[in-house]
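Quick notes on the structure that follows.
What you see is the complex with one protein chain gone and the rest in place.
The chains carry the letters A and B, assigned in the order they are written, with residues numbered from 1 in each.
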Amino acid sequence: MKVGIISVGFSDFYDKSINERKTYYENSFIATKRALDEIGMNRGDVDVFVESSIDLFAGRLISNMYTCTAVGGYLKDETNTAEDSTLALIYAYMKLKSGLFDVAVVNSSTSLDVDYVHASTTIFDPFIYRPLSMNYLSGLAIQASSYMKSFKIKEELAAKIVESNTENASKNPRAFKKKKITVSDVIKSEYVIWPLRELMIPEVVSGSVSLVIATENIAKRYNDAPIWIEDVAWFSDGYYLGSKRLDFLTALFNAANKVYNKCNIMNPKKDIDLFELSDVTPYHQMMIYEALKLTELGKGYEIINNDSLRINLSGGNISTYLFQATGLFKVAEAFLQMSNKAGNNQVEKAERALIHGFTHVAGASTQTHSIVLLSK
Amino acid sequence: MDKVAIIGVGLTKTGRRNDVSHQELAFEAIKTALKNCELDIDDIDAVVYGTMDNFDGISSPERFDSIALGCGRGRGKPMMKITTGGTTGMSLALTAYYHVASGLYDTVLAIGVQKVSENVEAQQVLNTAVDPILDKTFGLGAIHAAAFQASRYRSTYKSNIEDYMCNVAIINRKNALRNPFAHLKLNITDDDYYSSPYLVWPLRLLDSCPSSDGAVAVIFASSKVAKRLSENPAWIKGLGYISDSYWWGTKPIEFWDNLAILAKRVFKMAKISNPFKEINVAELYNAFTIQEIMEYEAIGLAKKGQGWKLLDEGITCFHGSLPVCPSGGVLSTNPIAASGLIRVAEAALQVMGKAEGRQIDGVKNAIAHAWGGALQFHGLMVLSNE
Partner (left out) sequence: MSKPFEIPGKWEIEYKYAAGPYISKFLEGLKEKKIFGIKCNSCKRVYVPPRMFCERCYVELNDWVEVKETGTLETFIVVYRKFYGLPDPPYALGLIKLDGASESFLHYLGEVDLSRPEKIPEILKQGQKVIAIWNEERKGSILDIKYFKPL
């Protein structure tokens, strides 16, 4: 039984400079209502609701107490993952695959009620890492540093990735930041945590994204050309920095192998048309290329985003960083491209897309990676 | 759709567990569950993990605990973190079920870990759940919400409901004496109950659950694997979850109608037409005494406003015709995010005939329940020996 995406909806996105802030669950309502209205569906037509909300950043314990009805789940089957929202989509997909349900809403909202770096100091064990003032950026910096050293990567190469992502953003009507950042802008920006410079680090914006997914027969009633979920995979690796490779994304590599084997993908560069990758830093984007086997180990810099290999048409995290809602934003962007509804940045031949999700509260290094493979 | 079963359970000692870290407590539960069904961590395809982070003072402790989940070896594991408040444990069971029922995985481990004793005051943590702009200032926590239920039930249905709450308090603590994994094991009398102080009127100290540390691991399997590995697995016949409004005024307070709606759905799936007759044992989420009585009614074991009658007739005590919480329930042991999964584990042990000192004779069907949020979430599961 196939499961397909039939609609997407976005709230408006905000950064700290905008005062007209709504609550995160009001944004969930706006995004979901738009997704349902788009295909003339009512909340009563939906069987299950899955959100991705992380209590620490919502500033409320049990943060889905508020989103559950905002997404339409009043007296319905509803649940919450505390992960990147690709995993909420994956969970909803499993629920439909079980044969017990036909239609699901998947939603994720990001709030700006807290400073993310500050709050993330609590995600470490109180014994070893927390006393060292670790935060989610320091974990990323350790990986970036390790990657640079292992493969002698110059920072200009990382800056090029930022330039490429932001160039895409300048054409994407839905990207939050549309200003192109050049290599020299990046190199001139200050170090935040060496080797990460300010313009390498995505800034969190608030907003919400919703998807509606359905089993085959129902999907076709609401959308002539649903975008099918061909496969999903996710892996998590261990906590201690000393116990694993820091210059390679093993969990993502394992997820990619699983999907490639199942879907007979021999040459991902050729077999997949679009890639939406979670560029938490440009160094990570290079590591993602390598884990996805788009190139050899240490050669991530060789990958160039062009017409034959489209990467982050959305503009990447650097342009629209919705923290745990980022994964759904990327899936939604791929859906619009594949449905020929992307607008200004529409590309030809978008038959198959790979979306990479990364759980951002991921311990001392990026522990959990997920993949959603979409096809027409 | 393929059937899904529970093939193994690992419970830990509960109470104040300052002898172990979060990670070690998770390891203890997992190791026990694996041993009980003669599996190795490498046989586990995927892991579903739950904690309500704030109680333990580690945000996203699944990262710290990941090495206990087997993520640190070999290929690592597909691991998914679920947080839904008091229902978290039940949500883990449901999530593990869907991992298998979807056909994606054959053997899935659900693990709930919580160290409630590591915060200074659980109600202070619970107070961070309620609306921070309107409700937080009133000091509302879980006990306050349950007190509203007791107060309204008292005024609406039964002015001496306190006498029945006393019954529930005593029965559960007595049952816990049979359970080596229970936290509070109290042999209490009516006098003890009535001399116990009011915390939030009309709830007394003995109406309330303790703050416990504890973990539980439950292994779910496809029918193919279950039949190969287990002689008498606990089959999942029905399951479901319901979410209601956060807002206090949107839900009736004296009757848990959201649970009543869910129970109808789940019993229909499980093909149970008369729950009172067909269910042999129930593990209900009784964080507060009044809730057990309200759960009888919502689940359809008693009429609305008449749940207390089951206590008059001794039906729900250990030797009654429908024992409720032979484990001692949440009233005896409450490691919050694990508690819902403990209900599932206990129900599975009853069905498998492995509940030892707390085993009820001749269990064919058992149910497990959990509630969470602002009296707004419920999960329910029916387990059966066939």
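The criterion applied here is as follows: contacts are C-beta pairs under 8 Å (C-beta built on N, C-alpha and C of every residue); 3 or more make two chains touch, one makes a residue touch a chain.
These numbers were taken from a predicted model, which means no experiment stands behind them.
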Among A:122, A:150 or A:346, residue touching the chain not depicted: A:122
Option from A:7, A:23, A:108 or A:215 whose C-beta touches the chain left out: A:23
Touching residue (missing chain; options B:8, B:202 or B:326): B:202
Contact residue for the chain not shown (choose from B:141, B:214, B:240 or B:372): B:141
Subunit A, residues in touch with the chain not shown (by the definition above): 20-24, 26, 29, 33, 42-43, 56, 59, 69-70, 72, 74, 111-115, 118-119, 122, 126-127, 130
Residues belonging to subunit B that touch the chain removed from view: 18-20, 54, 57, 120-121, 123-124, 127, 132-135, 137-141, 144, 147-148, 151-152, 154-156, 159, 197-202, 245, 247-250, 253-254
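As a convention for this text, only the chains that are shown with their structure count from here on.
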Whole-Å separation of chain centres (CA-atom averages), subunit A against subunit B: 33
Touching residues on subunit B, where the partner in the complex is subunit A: 1, 21-23, 47, 52-54, 57-61, 63-67, 69, 71-73, 75-85, 91, 94-95, 97-99, 101-104, 125-126, 128-129, 131-132, 240-246, 258, 261, 372-374, 376-377
Subunit A to subunit B touching residues, read off their complex: 49, 54-56, 59-62, 64-66, 68-69, 73-83, 87, 90-91, 93-95, 97-100, 119-120, 122-127, 232-240, 243-244, 250-251, 254, 359, 361-364, 367-368
